[in-house]
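One structure, as structure tokens, below. Some questions next.
Missing here: one protein chain of the complex. Every other protein chain is in place.
== subunit A ==
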Amino acid sequence: MTPRTPLRLVRARPEPPFTVTFDERELTVLPGQTIAAALWSAGVMSWRTTRSSGEPRGVFCGIGVCFDCLLTVNGRPNQRACLVRAEPGDVIRTQEGTGRHE
């Protein structure tokens, strides 16, 4: 029996994937996915450390309310990974504290 996956469940035929970089690592993304979805697909669950105790954080609310999933996209810090759609060639970086301004 073929394993169940979200893509099989909806009989998806995605458009060709593209790549982004996440902390210098290349990730494959399906068109239309948010950065958070792309990171989950790659098995990455955290991409931020908190300002005071440096605890790891990733997606919590998934709908743009909680701000736990902040990261830096193309030099802009504090972007909510669950809202921003990945674009080909995006340079994505983990965020430490209040974010690195590049």
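The criterion applied here is as follows: contacts are C-beta pairs under 8 Å (C-beta built on N, C-alpha and C of every residue); 3 or more make two chains touch, one makes a residue touch a chain; residues count from 1.
In this text, contacts and distances are computed from a predicted model.
This figure omits one chain of the complex; the name its UniProt record holds, of "FAD-dependent oxidoreductase", "Sugar ABC transporter permease", "protein-glutamate methylesterase" or "Methylaspartate mutase", is "FAD-dependent oxidoreductase".
For subunit A, the residues in touch with the chain missing from this view are 3-15, 30-34, 36-38, 40-41, 45-46, 50-53, 55-68, 70, 76, 79, 82-85.
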